[in-house]
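Taking it in order: structure first as structure tokens, then the write-up.
Missing here: one protein chain of the complex. Every other protein chain is in place.
As written, the chain order gives the labels A, B and C, with residue 1 at the start of each chain.
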Amino acid sequence: MDLLTNILGAIATIILAFVVGMSYGGIVRKITARVHNRLGPPWYQNFIDAYKLFGKTTAIHHGWMQIMGPAFLMVSSVVTLMFVPVLNNGGWFTNLNFKGDLIFLLYLMVFGPLGMALGAGQTGNPNSAIGVTRGLSQMVGFEIPWVMALVALMIQFNTTTITGLMDVQQMSGTWLMFSSPFAFIAAVLAMLGMFRYSPFDIVGAPTELASGPVSENGGKFLFTMMSSGSIFSFVKLTLYVDLFMGGADNLIILLIKTFSIYMIPVLYGIVSPRYRTEQAIRFFWGWPLFFGILAILYAAIF
Amino acid sequence: MVGSPVLLIAIPLLAAFLIPLLGIFWKELVRIIPGLVLGYLTILSASLYIDVLNTGTIVETIAGWRAPWGINLVFSPLTGFLATLMTFIGFIIWLYSYRFKRNVEFEAAKKYFIFLMLLVAGSIGIVITGDIFNQFVFIEIVGISAYALTAFYTGRNSAEAAFKYLIMGSLSASALLIAIILIYSQLGTLNMAEIAANIHNMPPQYRVTAMIFFIIGIGVEAEIFPLNGWAPDAYTEAPGPVGSAFAGIVVKAGIYAMVRMMFTLFDISGPMQILIIIGMITLVVAETSALRQVQLKRMLAYSSIGQMGLVLVAFGMGTKAGVFAALFLMLNHAIIKPLLFFSGSYLVFNSKEKNISEMSGLGKLMPFTAAFFALGSFAIVGLPPFAGFWSKLSVLTAAANDGLLLIIAIVLLVSIVEIVYYFRVINRIYFFKFDKATSVVPHKPRVNALIAMAILAILILVIGFYPDSVSEILNRASEDLLNTPDYIKNVLSTGQSLTY
Amino acid sequence: MEIIYLIFILFLSGAIATFLLGKVSKRLRDIAFITTLVVPSVLFFTQINIGQTVDFSVLGIHLSWGITNFSYIFAYIVLGLGVLAGIYAVAAMKGKENLGFFFFNYILSIMAMMGILFSRDLISFFVFWEIMTWSSYLMVVFTGKDVQKVGIKYFIFSAIGAYAMLMAIVITYSLTGSMMISNLIFAFPDFEFGMQILIPVLLLIGFGVKSAMMPLHVWAVGSYSHSPMAYTAVFSGALSKMGIYGMIIVMAGLVSRIPEGYWFREVIAWMGAITAVGGTLWAVAQDDAKKMLAYSSVAQLGYIIIGIAIGTPLAMLASLFMAILHGMFKGTLFMAVGAIEKQTGTTNFTEVTGLIRKMPFTFLASLMSIIALAGIPPLGGFIGKWMLYESVIGSNHYLLIIVIFFSSTAAFLYCYKFLFGFFLGQEEKEWAHVKEAPAMMVVPMVILAIGTFIFGVFPGLILNPIDAGLQELGYAVTQGRYWEMSVLFNEWGDTVVLQPILYTILAVFVFFLAFVLTKNFKKTRYVSTKDISSSGEIPKEHENLTFSRGFFQPFLRSVEPLMRRKIDPYYNSFGRGMEAIFDFVRRIYTGNGQTYALYVVVFALLLLIFKDRLWG
Partner (left out) sequence: MNIENIEIIRIGVYATSILLILIGLYAVLTKKSLIKIIIGLSIIDGGIHLLLIGIGYIKNGTAPIFSPGFENASAQMVDPVPQALVLTAIVIGFGVTAVALALIIRLYRHHNTLKIDEIKNLKW
């Protein structure tokens, strides 16, 4: 019975993540357009796209790795979602009680992109592969400050789980973004790359590469990828909220917090031109790395 | 008593003179007699040696006169061991070279076997004699026959090699004679045991000078560092079996003479700096010189010199473990180096200019020879589970027991150099493509040569897998070398004294 | 008859029999080969009891053979991989020349590794170590490529390592009068200070060479990539683990018992970290799969070394787990490369593409191994990584963790390159004829790949023997504290429960796969990889759409400062310098007889001058 509740809860969480993620995506498109002084699509445009894609028949494929790619991607998003507590104190469903081990999470998060990269690779479109190589290279870039931030948190509070860190914030009442500010800065800078908005959007490179890794996918492939992406951005935002902003006590607060943190990469992206891959990597190994080291020193000393 | 140690010298000398005479009747006798002689000597020496191990040292007095008046031969666990080893290696060399020059000429074979007999006789003489002047004579016999054997081939540079050998040999012989004069003028005797008994009566200044001249006198045969310029040339230019005779027999005799002089004659106990230093220099210079050799036999020659350096280092430690290790090294070297020379000379034979670079791919065409060469190389660089490893290990443990860490390090570094040049050759033989432009289509080794190599290879494996098979022998031999009082007692108490 | 002797006699006689039968019949030879591998393995796992020893003496030195709980861990790697790679080798090497020789060396090196594990004394250890070295050397030069460079380099480094070890061994003997490893460990704390430093350093050099620790790694890449892939699977998978085996004994038995041990640990850990980073970056830069995997092996061994150096129970668990898993997945990958080489004749990423539909099983095995290699859950590689990270963080090595993370993230790059380069991308006509490798090659790969999966879910299966082994090294029981059958704990008690995660992953995967495939999917047809939307243009047959050159150019440009320093040229110039010096030394032998005569005289004079010095 318990298990059934958990599974149902998990499905509910997925739906929540899907809805929130898709809506955020639409809103971002709208905001971007407004900043660019365009009208932009309505905020629910993503849902329309998804519905359209869902309804399409897949006409061609290039082999079974391409078919498995979206599934890999979805595994990554959904299982990561299972790791991240949505609300404090079991306010939402506890999902499957994975406790949210951070190192496990880090590795699970790359599972999806790698799977998709494989799927994209099989299409034979050179642009896909180029996009993938850029994406992976960039990942090495932002992963370093991101991990440093996480390690700083881990060693500061002697726990490697998200729930552990949330408990710390609950108990002390201080958000971690204040009690370990450098880690937060490093993590936020890393987040810029993680969301792949401009200036770090060379991976998808919408114009030159005919939308990069996803260029050969249509129909349900694209639908799965899209929804996975939406879920994934929700997961990442929730993770940041859980880690640095004391989590959320109810869904409204969660939405406010996630949206406000989401605006950081979005707004930074809107006003930025695009970096080349090595520029991006160098960016991440500059100030973010510095703050990461500061964070670790801070954590080690205090 | 199956026979007398005298026969070990007398028979080959006699045979050397009989060979040309009997050759008149039947040419094949020239080849057969040395084999019979060496085979008999091996058996004789081995049975004498077993006697010695069971009952104690045999001291043979010539014409019944007790030392110091008569010349005597000492067949002890040490000398017996070396004599047996030498006769055995001599026999193997005969087996290998039984059909040597068969198809070419009778005269050449005749000369070869005559001088081989003299070489063996002289070397055994050096080992078992108990008289320094006698030793000098034997060294000269070995020298002259070695010059002749080195110059065996006409039309090559062999005369040059022989001449260099001769210059150095003569100079050192003079030095040896001076040493003998010094000792005789001070002690009035030439008998080793008696000298050993009275050596401390000799003024130190004379003693040391005599020792230096001894070192120079014997050093040429023992191939110690500045005195070994002849060796690479002679090994290269002499026929293959002669190279192995040098490495397996002559050098051993030289080394023996040197350590007998140091340990017994001058009764030095404890570490001998001079031997260690000379040995280390010899080892390092020789092995480093070997690295960039173009010719295989020259490389083998340097390797041989280097090994002898290591032997001297081990002797120089002066401990039981050191002597044991040194004798073990000598034994292994006497087995392995002939194997390398045997197989190596077939490889050389099939390359046009004798260069290593022309031996590409010969391993596939002459599998047995190449395999024996590889086995020998593995063994000589000290890879387990082959014979060479255990002797190297003994040297190192002996050195460690004396705390000679620097020496261990140098020996091991030099071993790496050794590995490099041996493995370069092995690589070339096995893993390069055969090239008709540089190599001739191989002459396969003859059966007798293969048997000779196989016997040595089997010995390498036996000692490698079961080193204890020789450890007892070596233990007895090393005890014998270190026990000077017993040597003196044994020699001086045998035979009749001069009375009227 | 002791079973222990029997195993070695079987190996040895089997090796010889295989070699000789090779001259008679190929089939008999293959059968003899497999039998020689399987029978002793079966004997080992069924008949040998832990703690059972045989004692004998050689040259008056007491020697002893017997298996311990600790060496048993490595026996799994050696025999498991040895048998599977052996089966693979029979098919993979079919039709090659000199196979009798290959099999002979193969069996000898397996035997030597088992011998190392059986050795309870330093002499047998060294003997088997050297047999392992030369038999593997003969494999490196087996293909005849670059033997004078690569082969000699391997042997030089092996010899440096082995002789450093030998020096430590003889020093030990002179200090303790015994060759037993247990005596060394027992007496070590009482040694004088210099020896306490010297012996571990020498031993670590010895083991560091085999485990390709920087800066002693330069032999590894050439050797791994030059030996036949069937052997490289064992070479990288099992043989390098012998270095790890020795290193663990040194670190746990010797270094941990002296006060200076802390510095040893730090230095080795950092060397391991440098190894990991360097190996990874260079692996990313390679275009040849063999070299890439070789560098990757170096990097992976770096992680293992880090774990050993840290030395907490969790780190040791991590290291040993990774050692076993590395044997499995790297073995599989090398076998896959071998299969590709056999089928296509090349292993270069820039030449081969799009094999996925031609060699699906090879791809599947490679995919799983790559996932394990990258350390992505739910495959086994992750468990080791997780434990390593937790132990590094738990032991307060903050900078180290960053370095490790960097290298393991960068590892994704070459992981992807491997899969993409060979299997994905355009399906070129040139490779249209390629078929899947024979079943005898595929089955071992798939078995190993499935193994990585099973151990990813039930790490307890491996951790259990590892635990027993660690207890023998003096560690406390770790079961229940750090792991259960499929649960992991870190130093702070945080847990990862593997099974539900796996089931979730599987459920989600199956669901979405089904989701993609249902509803009209039958109408979906397969199209060739030329049929792509290339900005609306239709590519022609001859157009090159393969992306394989300069694959990670941007990344490599950004890490270029890290890769600028290579140790290899230094070694090379050192070697050349030495050769030049040696070449100069031999000019002492001028060839002029008169000079030699002069030497005699000068030597005499020198001795006469220094006679007082020489004789006191």
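In the analysis below, a residue touches a chain if its C-beta (ideal position, glycine included) is under 8 Å from a C-beta of that chain, and two chains touch if they have at least 3 such contacts.
Only a predicted model underlies this, so the values are computations on that prediction, with no experimental measurement involved.
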Among the chains included here, which ones are touched by the excluded chain in the whole complex? B, C
One chain isn't shown here. Among B:Leu29, B:Ile62, B:Ala108 or B:Ala159, which residue touches it? B:Ala159
Of the candidates B:Asp51, B:Glu140 or B:Glu479, the residue in contact with the absent chain is B:Glu140
Of B:Thr42, B:Gln135 or B:Thr236, the residue touching the omitted chain is B:Thr236
Of B:Val30, B:Ala109 or B:Ile167, which sits in contact with the chain we cannot see? B:Ile167
Across the whole complex, list the residues on chain B that are touched by the chain not included here. 133, 137, 140, 143-144, 147-148, 151, 154-155, 157, 159-164, 166-167, 169-171, 173-174, 177-178, 180-181, 184-185, 188, 190, 232-233, 236-237, 289, 293, 500
Contact with the hidden chain only, please: which chain C residues? 586-587, 589-594, 597-598, 601
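The criterion applied here is as follows: only the chains that are shown with their structure count from here on.
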With centres defined as the mean of Cα atoms, the chain at greatest distance from chain B is chain A
Could you find the two chains linked by the most C-beta contact pairs? A-C
Chain closest to the assembly centre - both centres taken as Cα means: C
Averaged-CA centre spacing for the pair chain B and chain A, given as whole angstrom: 79
What are the residue numbers in chain A that touch two or more other chains? none
Help me check something: in the complex, which residues belonging to chain C touch chain B? 57-60, 123, 126-128, 130-131, 133-134, 137, 141-142, 144, 147-148, 151-152, 155-156, 159-160, 163-164, 166-167, 170-171, 173-174, 579, 581-583, 585-586, 588-591, 593-597, 599-604, 607-608, 611-612, 614-615
Listed in rising order, the residues of chain B that touch chain C in the complex are 160, 163-164, 167-168, 171-172, 175, 204, 208-209, 211-213, 215-216, 219-220, 226-227, 229-230, 232-233, 273-274, 277, 285, 288-293, 302, 378, 383-385, 389-390, 393-394, 396-397, 399-401, 403, 405, 408-409, 412-413, 415-417, 419-420, 423-424, 427-428, 430-433, 467-468, 471
Enumerate the contact residues on chain C facing chain A in the complex. 354, 356-357, 363, 367, 371, 374-377, 382, 385-386, 389-390, 393, 396, 398-399, 401-402, 405-406, 409-410, 412-413, 415-416, 419-420, 423-427, 490, 492, 494-497, 500-501, 504-505, 508-509, 512-513, 515-517, 519-521, 523-535, 545-547, 551-552, 554-555, 557-558
